[in-house]
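Everything below concerns the one structure shown next.
What follows is an incomplete set of chains from the complex, kept in their original frame.
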Amino acid sequence: MQAEFDLHPLAVEDASHGHQRPKVDEYGDSLFAVLHIVELHEHDAEVAELSIFAGPNYVLSVRKGTEHGFIAVRERAEREPELLRHGSGFVLYALMDNVVDRYFPVVDALEVELEKLEQRIFSGDSAKANIQELYDLKHKLMVLRHAVEPLIEVTHRLYGGRVPQVCMGTQDYFRDVHDHLLRVSQALDGLRDMVGTAMSVNLSMITLAENEVTKRLASYAALVAIPTMIAGIYGMNFKYMPELDIPWMYPAILALMAALDVYLYGRFRKAGWL
Amino acid sequence: MQAEFDLHPLAVEDASHGHQRPKVDEYGDSLFAVLHIVELHEHDAEVAELSIFAGPNYVLSVRKGTEHGFIAVRERAEREPELLRHGSGFVLYALMDNVVDRYFPVVDALEVELEKLEQRIFSGDSAKANIQELYDLKHKLMVLRHAVEPLIEVTHRLYGGRVPQVCMGTQDYFRDVHDHLLRVSQALDGLRDMVGTAMSVNLSMITLAENEVTKRLASYAALVAIPTMIAGIYGMNFKYMPELDIPWMYPAILALMAALDVYLYGRFRKAGWL
Amino acid sequence: MQAEFDLHPLAVEDASHGHQRPKVDEYGDSLFAVLHIVELHEHDAEVAELSIFAGPNYVLSVRKGTEHGFIAVRERAEREPELLRHGSGFVLYALMDNVVDRYFPVVDALEVELEKLEQRIFSGDSAKANIQELYDLKHKLMVLRHAVEPLIEVTHRLYGGRVPQVCMGTQDYFRDVHDHLLRVSQALDGLRDMVGTAMSVNLSMITLAENEVTKRLASYAALVAIPTMIAGIYGMNFKYMPELDIPWMYPAILALMAALDVYLYGRFRKAGWL
């Protein structure tokens, strides 16, 4: 097949090896494109690769690591036959557009994930799980960004400046792909920024929680320490401690202890320490 | 309508779908612009979209998600008819100028919000609410930045370099819009920087508050522990403890306890621990 | 006046409205420049605006919000008449140079402020006040940066590339202004970097102070807890506690308590806990 279509050996090597970054390389009058398809899992994001060879009169695509097909692209081509007169450039566009359009639901899913996390962070729940999920989220964002960023500059070259022969006449379409990529990229930048902020917010909430735990503990400690001190005083062995001989003094002291604790409890409550 | 004005299908699709980022695309001799109108709410900022089709002799605008109209633009056009001789370029400018001018009160409102937050942060009040509001503020800034940043480069292309046909003769006006966007952008950058700083200041204040709580607690603990220790000593059961037989010793010890506590209280006060 | 000098309505509007960012706009063969004059106050930095209209044979300047005049510029022009033959370009330069030269003492004042703060931070004093002053300092830096940064690119256009007619023959002078702005900008970047670092240093010092408070408190707690425990032991009511009958045991135990505390105090002191 390499011989039949006169594909460049470096491009064929890239397509069969995989693990390329997204790019569009020109080889003479044909283009070799690599796109990343990103699929979200609970703790990770997986990348599948789509390699496309586009020459003046052919488009070959090679999928790696995804079940997802491109029937929609074929259907679209059949639905809008007048567009097919643009030739292989339009097919290349349709494939890229299809891949790029799949980024949007991924971004949406990540935004929903962040919103859920925000609620949990501000409610002060499960700080530990939040840290891990923010970390995972950051990682997924990185995977998506690595799929999107390199394409931005690349698609720009397909409609502005010296446009490759294959894309002639379809520049408006590639600009549209470029616009979509910029939108994804902007959303990713925003998400990334907010995830970073959410991380530092989480740390602040943890520190704040520590303050509150400290206050609560100290309050309870006080409720125990005060009666202990009073009991200690009346445990002293002085010969002349007149209170010790008063019959109602014992219940009175117990009552005093209880009263002090009730009073302190109230004050701590009011101060928001308990 | 698409047929009548010969609008490009991609532009029409963008205008009807919405969720575009701000941009100005050239289609032949006509322009398609998307602008974001930002409206502030208490916890969020909402974005409405204005799509504008500007050809040599027509300007169409489509609003999405806002009640806000553009009567002011029409009134201005009628008030300054000599400007209308610049044609549809001037109407495009008037619409953009109107949208951009609405960013300033939003920026002002965010600056007022930050100032209020700063006061609360430095007074040490409601650290938790501050975190949440700083986070919300950061989010609103992001929404506004996403509306403004893409337009900066875009408006630059409307007065510098190869100017689109529609904008010929009104470059000075688009440069003015560009200047205003740069001003908004600079204010946003400043706000963003200060919000980040305010967040780390808030964390410092929380840590500082913890120091102060720790000191206060320890002070009170000392006020209780010292009498408890003294009471413990006189609670020992040694046969020969001469103090125990001295009649004035009990009140003397109580006085000593009180005196020690008063002294300690004074010292803690002076050291700023209480 | 607008009519007499044929000033562009947009420029006149900018000059009378104020609140512009620093810029130099070309309108035909004349220039409209906006410069910021920054004056420091204790907690803030204030911005005054200087608008300059420079045409082939006139220079108009409008001040807003400052008492500071430009007599020095007039004196310089009279002192170096040979320079005036460069025309209005030289007067524009002299005004800009005067404004830019006023940035240096502001930068110096901010550097002195930071040095004072550094000393206080490292001495561990007044952490709270330090936070606030660092925040204020950061804000002042931002105001100054917003005055300086936009001018850097702007002055570059006055001596490199396509130079406006008005500035012809005085490029070397505008390059000198550009050099000065770069110097201010570099100093501001340095200051900004060090302020950020000082903020995180302050947080580290606060956390460190907490460590030290915790250690000190624990040391004092130990000095009280040990005698309390010993007293508790001799407060037990066992019938057969031979020590209780030894006459010198009570003072011996008191001495033991004291000895233990002296020993512990020494160890804590040596360990740097007290």
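Just a few scattered comments:
As written, the chains take the letters A, B and C, and residue 1 is the first residue of each chain.
Throughout what follows, a contact is a pair of C-beta atoms (placed from the backbone, for glycine too) under 8 Å apart; a residue touches a chain by one contact, two chains touch by 3 or more.
These numbers were taken from a predicted model, which means no experiment stands behind them.
All together, the complex described by this structure holds 5 copies of its single chain type, of which 3 are visible.
Rule of thumb we're sticking to: only the chains that are shown with their structure count from here on.
Taking the mean Cα position of each chain as its centre, A sits at the greatest distance from chain C. When chain A is fitted to chain C on its Cα atoms, the angle of the rotation, on a 0 to 180 scale and to the nearest 5, is 145 degrees. Mean C-alpha position of chain A lies 21 Å from that of chain B. Measuring from the averaged C-alpha position of chain A to that of chain C gives a distance of 35 Å. In chain A, the residues that touch at least two other chains are 235. Here chain B touches chain C in the complex through residues 118, 122, 172-173, 175-176, 179, 182-183, 186, 190, 193-194, 197-198, 200-201, 203-205, 207-208, 210-211, 214-215, 218, 221-222, 225-226, 228-229, 232-233, 235-241, going by the rule given at the top. For chain C in complex with chain B, the touching residues are 8, 10, 14, 19-21, 23, 25, 27, 127-128, 131-132, 135, 138-139, 142, 146, 150, 199-200, 202-203, 206-207, 209-210, 213-214, 217, 220-221, 224-225, 227-228, 231-232, 234-237, 241, 243-245, 247-250, 253-254, 257.
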